[in-house]
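The complex appears here minus one protein chain, its other protein chains still in place.
Coming up: chain A.
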Amino acid sequence: MYQDVILDHYKNPHGRGLRDGDAEVHHVNPTCGDEITLRVKYDGTTISDVSYEGQGCSISQASASVLNELLVGKELSDAQKIQETFLELMQSKGRLEPDDAMEEVLEDAVAFAGVSKYPARVKCALLSWMAWKDATAQALGGADADAERKSA
């Protein structure tokens, strides 16, 4: 379960710390008390930053670091595909052997495949990804609302 990639991200997290953003969310995992505050910044539909601060287990913290590494600079549609693929992998109960196509999409996040065998830990791995999805909906939903207000 504890792949070196996961431990590396845990010990040396990418992009940690809160910076300017379009929306902020706070998510918790009540079973173990993992917490994350996450902000997204968009430039149109390109993700210009995902910043975060949190506390929790190595899985939840490493997962947030991997998310930052993978998603910053991506187009929203590509990021959504990565998020959905990661979700599919994490919900596979260890039955999914990531193929080349999946590895290409997920890069370092493939290292979490082993976590999907541990039901108690899947939520840890998904915490930041669910927070990102929520923050994105708020940021872009808010932007759409702003655009509507301006055009009205």
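Assorted remarks:
As a working rule, contacts are C-beta pairs under 8 Å (C-beta built on N, C-alpha and C of every residue); 3 or more make two chains touch, one makes a residue touch a chain; residues count from 1.
Everything that follows uses one rule, which is that contacts and distances are computed from a predicted model.
Chain not shown in the complex: UniProt lists it as "cysteine desulfurase", one of "Spermidine/putrescine transport system permease protein", "Tryptophan synthase beta chain", "cysteine desulfurase" or "MxaL protein". One of A:V50, A:L89, A:C124 or A:A139 touches the chain omitted from the figure, and that residue is A:C124.
In the complete complex, the residue from A:S58, A:Q80 or A:Q138 that touches the missing chain is A:S58. Residues 1-2, 7, 10, 31-35, 55-59, 118, 120-121, 124 are the ones on chain A that touch the missing chain.
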